[in-house]
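Every protein chain of the complex appears in place save one, which is left out.
Chain naming follows the written order as A, B, C and D, and within any one chain the residues start at number 1.
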Amino acid sequence: MDWFKTLIKEIAKVIKGLLKDKVGRIGLIGVLIVIVLALGAPMIATHDVTEMFAKSKLKPPSGDFLFGTDDFGRDVFSRIIFGARVSLKVGIISVGISATSGFILGILAGYYEGKTDGIIMGIMDVLFAFPSILLALFIVSVLGPNLTNTMIAIGIVSTPVFTRTVRASVISVKSMEYITSAKSIGLSSIRIILKHVAPNILAPFTVQATLALSSAILTEASLSFLGLGIQPPNPSWGSMLSDSRKYMELAPWLAIAPSAFIIGTILSFNLLGDSLRDVLDPKFKL
Amino acid sequence: GDSKQPQEEVNQPVDSEQEVSQETDKPQVPQVLKYGTDAEPGGLDPHTISAASSIRIFKQIYNTLIDVDDDMNYIPELAKSWEQPDDITYIFYLREGVKFHNGREMTADDVKYSFERVLDPDTAAIGVSYYDKIDTMEILDDYTIKFTLKEPFAPFMGNLTSLYGAIVPKEFVEEHENLMVEACGTGPFKLQEWVPDNRVVLVKNEDYFEEGQPKLDAIEYYVMTDESARLAALRTGNVHLIKLPAASLPLVEGNPDINVLPFQTNDYSYLGFNLTLDKFKDVKVRQAISYALDRQEIIDTVYDGEATISGFVTPAMGRWAIDYASKDLYKQNIEKAKQLLADAGYPNGFETTIAVGLFDDIRNIGEVIQKQLEAIGIKAEIQNLETGQYIDAWSNKGHEMMVGRNGAGTDPNRSVAFFFSTTGSANVWGYSNPRVDELCEMGMVTIDEKEREAVYNEAQELVLEDSPNLFMSSHMDYFFSRKEMKNFTPSTFNSEDFSKVVIE
Amino acid sequence: MDNILEVKNLNIDIVENKSTKSLVENVSFNVKRKGSLGIVGESGCGKSITAMSIMQLLSHPLKATKGKIIFNDGSKSIDMREANSNIMRKIRGKEISMIFQEPMTALDPLFTIEEQIAEVLKFHTDLKKVEMKKLVLEMLTKVGIPQPQRIMKNYPHQLSGGMLQRVVISMALILNPKLIIADEPTTALDVTIQAQILELINDLRSSYDTSIIMITHDLGVIAETCEDVIVFYAGQIVEEGNIMDIFHNTSHPYTKGLINAVRSLGDKETELFTIPGTVPVAGEFSKGCRFAERCGEAMAICREKEPELMEISPGHNTRCWLYNGGDTNV
Amino acid sequence: MSNPILVVENLRKYFPIKEGIFNRTKNYVRAVENVSFSVNERETFAIVGESGCGKSTTGRSILRLIEPTSGNVVYNGIDVLALSNKELRGLRKEIQIIFQNPYSSLNPRMTVKKLLSEPLENNYKLGQKEIQEKVESMIDKVGLSRKHLDRYPHQFSGGQRQRISIARSIITNPKLVIADEPVSALDVSIQSQILNLLMELQKELGLTMIFISHDLNVVRRISNRVAVMYLGSIAEIGETEDIFNTPFHPYTEALLSAVPSLDPMVKKKRNILKGEIPSPINPPIGCVFQTRCSKVMDICKKKRPELIEIDKNHKVACHLY
Partner (left out) sequence: MRAYIIRRFLTLIPILIGISLSIFLIMQLIPGDVVSGMLGIEANPELRANLEKKLGLDRPLHEQYLSWIGNAVKGDFGKSFRTDKEIFPEILSRFKITFQLTVMAAVISWIIAIPLGIISALKRNTIIDGIVRFIALLGVSVPNFAFATLSILFLSKVFKYYPPVGYAGLFADPAKNLKIMILPAIILGAIMSGSIMRMTRSSLLEVMRQDFIKTIRAKGASEKVVLFVHALKNALIPIITLIGMQIGSLLGGTVVTEQIFSIPGLGQMVLTGINQRDFPVVQGSILFIAFVYVVINIIVDILYTYIDPRITFKVGR
């Protein structure tokens, strides 16, 4: 597993670079916190996320309920903690979908050009021309609203952006002499794509992925607002925030907690992306 | 907690007309009611549209032959009186001098035309089943019309109170082909403009047949889907009237500018089963679930306690309803529930889904039920459906369990037969009990009120025992109004009667 | 004073994350009035940043941290390392102008040739539009651009490298500056074009009495255009003198190596002369002479102690222990 | 010597330019126009000319890294242009190319070891051990050390990278190497290191080399025969010494005189070209050099001169002869 070692080495190098950068450090720490919250949710949460304390509806933060309770009398703190799981999952899986398909399509379009390019980018243009939130809405409507389908919808909606980014980088990588060099030693196209093109577009791709992660979290929130996001009683930050709107006046903590976590997470991912761009880029300006 | 309401009342009305009028020494407040509603009307044809957002508006525009009061007595509307010579004949004597908004007098011809229109398949009218027992309509003179039914039909009078049988002018319908965006009725208000997704403006019908009514010069309905936007607009005096759920009550507590006007609705919430599925075929399972529910907790959590335990004939229907609250099946009994479930072959419960949709309270009820069912080992996944899907699931048995809210109607026939007779249009559950069907038949032809009551009592008991649906509660609704709006008293069967309302 | 520019003990550092790395160290040289000074050296040895520091054009993270850069136009002398931006603005383009290494990237792609040349006039004169246009046209003709009327209206991407370099040159010359700094003006060009441009620069210099600093890594270019030469190696001057000293009395082993490498190309019989190894990277210099690693004549002391720049004949300085009199055999 | 390993005949490459509403090809960049030459076994054949004259296109067309528009390329009796993709990939271990830019011709994400073993893995069925051995002996040969094997290209200087490139090209034991300006991007002091290396390797391995360059000094030193290209066609071709000593074509003359001398004492008589290089999209009718030629005649504007042999093995395309 040679490439695996290389990959680990690369990652270690990137993380080192991130840690050197102030922005990157903050971003990395933020992301780590969210990951820890998500992984350790059962340990950190103080209550069952679905348990309803009918006597304590809409209570402000207290020792018992750290972030207060919601309109069902459920503990907001625990829901936030478990919400990290859902939100992160939505982010990661939907970006996983769009990144994978965008990567493949973008490489095909960029490498082969011509007809392949025309067809792929034509489809992407069609997807792009749909208002994205409405497209997501449609897809969720067609597939039925649940966590999986929400992720699929967000994944499909953000595929065109990935395809474009990847295609653009493939085209620029393709003009590099090492691609011609690879051809000249008799490598097949597939091998060139896998060994020479793909690894070299990772930088813009990674940056795009961190940014897409935050927009996935936001899109989920908007879908929840329109009533089609994550299904109750699963707590996702987006659905918590959209549910809290009614009580913004009465129980502002209901809105503050998920907002703060959404903003914090997105901020972290964006900072991470910003810093990644700096860390990964110079090497590619060779 | 520093959000105390300010005591001074300034609330400059934003409208420019009002500013002008304030300059005259005798303040002449324009009699315009601004009503912030939650949904865009989906067309204004009383014969084909059943959406509440539409009914609210065309109710002010159209009239029916007769109406019903809060004690469920029939009262005159376009018909000043009526008689029923035999079981299948009804003669209505119309008011004279009633004018349509286009200025023409309403006559028996219009009544006949209106019901013909409803019964014409091309109209695709909703109320066909309400009136399809009509055999002939005979115009005795301009102001007298005789209906002859094919067979005795007890709900007929009740059905006539429905706007599905609104009286419309023939020449107007023919001119506009349909009544979706244009309207012309006999009601207290006429349609002035409809700006889609924004507002509907109605102005006073100067020729309204009720002397001295309406007091208002106009009603403006503003579509404000967002609850917080509605409340904000009410607070600042931009609208006079909004509807909000009970949860918002604390927000206006102590606000001297805002009155809260509660009224009991005629709706009940239910948990329905898809009886074509094996697990719900067994009545023990359904009863087990009934025993697992704590209806009071649902009421407390979802409606802040502001609802009454109800069956499918709601308490608002008075004498027709039996006393559900005292029934054994309505008392939470986890032991019994588990026992029943075990008897049915599900000692460890099972997995299922609960479809919810349309309204927030329905979604919330779903969540509470989901939680309560955990106690007997039933793991239910919530499916929050968007409007179209919800209706689809509802009508195509695309659900396992489903939470919903139904209007009980004005006649027990609708409450029972429409939803629970084997052939009832709204029996989407696959429920069939021959005795219930029999009782429904009897209810239709039994004219004697006491006898009818007994028939429907028995039907209710049967349905309750069979539990094709579990019924929860009938909630309160709330109008929040500005103090400037006077003389408004919403009631169950006439919640939006603005005929006496004045703005001060 | 017959020097138009005197650079004294100039240091250029790269300041990043609180750490400083020296790129150019203790560099001093003079440019004679009407004189021409060549600066040679390998890629990355600090030629361009030295040139840029003269014009205060270094940007973060580079900084001229020490030394004096005295510009003397005959009437006044200014230390340009410390001059404020107003003074610099008046000097740039008018008194001293610069020709950059890469003609392809030296021009703003979004403006026409005419606009970009006229800008110099706009910044420094009150001429009317028509007059500016006339001057631009004259200048373009002077540098030998065919159909200047048409080319003026073109955008940079529409011209070839040779043409662009001529545009850049006309921009540098239009106000008749006292000093031109040409940073590898022909490196990006083909030989035949290079010959054209060099001839052009030589002609213009003799007709306008301009002083010039010619930066290049091509010894041939130096031989053709310069009177005095300084040789850079790894951020330091290793040899300086007039052109005869450098080519015929070459002292420093590095300079010798460069000259031999080129000369041996012409000799088919022997192996090509090479300087083994590679240029050390800034910040990774060993403590002795920076060339010691690659030097065929290196001695023990060379790896121990850094030699000073010392005069071996009048005006001819070298930085090498070989010429350090008695110490040589230590 | 007279044993041609490669024969190129009437090679032509037009790059299409798409224009118009339907993106039809309306115009072409005539990058290579009717180029013919042959390369003998074990010799170094140089192609010189200014930037954009079609040197690289010619070189790459031979390997079909660019598909030529028309012409013939025969390598050792094999019609290269008729090969299928698969056969072509097999041929590529015999013909190799070294690129100009040492910075972009190595994949920045591969270690030196990977870079060098890749051509072996791809072209031969060898065990890990054999590959390792070959890689190590090759790295020695190009003058790098084995500790460099695990490094990435960006950790090397330009000259070292060019060594890696060379190693990568010759590790498959090619017979013919096309070196496309392998030293243009390097400093003088490094240039000679690389040239020495190339010459050594050629001798040791018996390589045939096509050496592309714009530096006449380098070409003169390294090559046996030279072709001078101008705007897509060959202006003059012959033995190196003949061309340098007695250039026939006015362009070759100008080219030679433009090289700056190293001696400040000698001020050469310059033959400086005036005029512009025409665009390869609209080359002039007649001789392509007419716009800059000091000896231009009427016929030059009408008829394109043929490449004719006017001395032994010395051909020139000019109406003067």
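Heads up, the rule we're going with is that contacts are C-beta pairs under 8 Å (C-beta built on N, C-alpha and C of every residue); 3 or more make two chains touch, one makes a residue touch a chain.
Everything numeric in this text was worked out from a predicted model, so none of it was measured.
Chemist: Out of B:I91, B:I322, B:A426 or B:M476, point to the residue that touches the absent chain in the complete complex.
Modeler: B:A426
Chemist: Looking beyond the chains shown, say which of A:P42, A:P60 or A:P131 touches the absent one.
Modeler: A:P131
Chemist: Of C:M55, C:M139, C:M152 or C:I275, which one is in contact with the hidden chain?
Modeler: Result: among the candidates, C:M55 touches the missing chain.
Chemist: For the chain not shown, which residue from A:M121, A:V173, A:A251 or A:L276 touches it across the whole complex?
Modeler: A:M121
Chemist: Where does subunit B touch the missing chain, residue by residue?
Modeler: Residues 3, 6, 10-11, 14-15, 34, 36, 40, 42-43, 48-51, 121-124, 126-129, 177-178, 180-181, 195-199, 220, 222-226, 228-229, 231-233, 235-236, 238-239, 386-395, 398, 406, 425-426 of subunit B touch the chain that is not shown.
Chemist: In the complete complex, which positions of subunit C touch the hidden chain?
Modeler: Interface with the chain not displayed, on the subunit C side: 52, 55, 57, 60, 85, 89-94, 97-98, 100, 102, 105-111, 119-120, 123-124, 155, 157-158, 168, 171.
Chemist: Which residue numbers on subunit A touch the omitted chain?
Modeler: That gives, for subunit A, the contact residues 121-123, 125-126, 128-134, 137-139, 141-142, 144, 164, 167-168, 214, 218, 221-222, 225-226, 238, 241-242, 245, 248-249, 255, 259, 262-263, 266-267, 270-271.
The working rule: only the chains that are shown with their structure count from here on.
Chemist: What's the overlap between the neighbours of subunit B and those of subunit C?
Modeler: Shared contacts of subunit B and subunit C: no chain.
Chemist: Using C-alpha centres only, name the chain that sits farthest from subunit C.
Modeler: B
Chemist: Across all chain pairs, which one has the most C-beta contacts?
Modeler: After counting contacts between each pair of chains, the winner is C-D.
Chemist: CA centre of subunit A versus CA centre of subunit C: separation in Å?
Modeler: 50
Chemist: Taking each chain's centre as the mean position of its Cα atoms, how many Å separate subunit B from subunit D?
Modeler: Centres of subunit B and subunit D (C-alpha means) sit 87 Å apart.
Chemist: Rounded to the nearest whole Å, what is the centre-to-centre distance of subunit C and subunit D, using the mean of the C-alpha atoms as each centre?
Modeler: The answer is 32 Å.
Chemist: So which stretches of subunit B touch two or more other chains?
Modeler: Answer for subunit B, listing residues that touch two or more other chains: there are none.
Chemist: Going through subunit C residue by residue, note those that touch at least 2 other chains and give them in order.
Modeler: Within subunit C, no residue touches at least two other chains.
Chemist: Select the category (line, ring, star, complete, other) that matches the graph of chains linked by touching.
Modeler: Graph shape, chains as nodes and touching pairs as edges: a line.
Chemist: If two chains touch, include that pair; go through all of them.
Modeler: Here the touching chain pairs work out to A-B, A-D, C-D.
Chemist: Mind pulling up the subunit A residues that touch subunit D in the complex?
Modeler: So the residues of subunit A touching subunit D come out as 6, 176-178, 180-188, 191, 195-196, 199-200, 283-284, 286.
Chemist: Show me the residue ranges of subunit B that touch subunit A in the complex, using the header's touch definition.
Modeler: Listed in rising order, the residues are 1, 3, 227-228, 247-248, 250-251, 297, 300-301, 360, 363-364, 366-368, 370-371, 374, 381-386, 388-389.
Chemist: Which residues of subunit C touch subunit D in their complex?
Modeler: Where subunit C meets subunit D, its residues are 42-43, 144, 146, 160-161, 163, 190-196, 198-199, 217-221, 223-224, 243-244, 247, 257-259, 261-266, 268, 271-276, 278-279.
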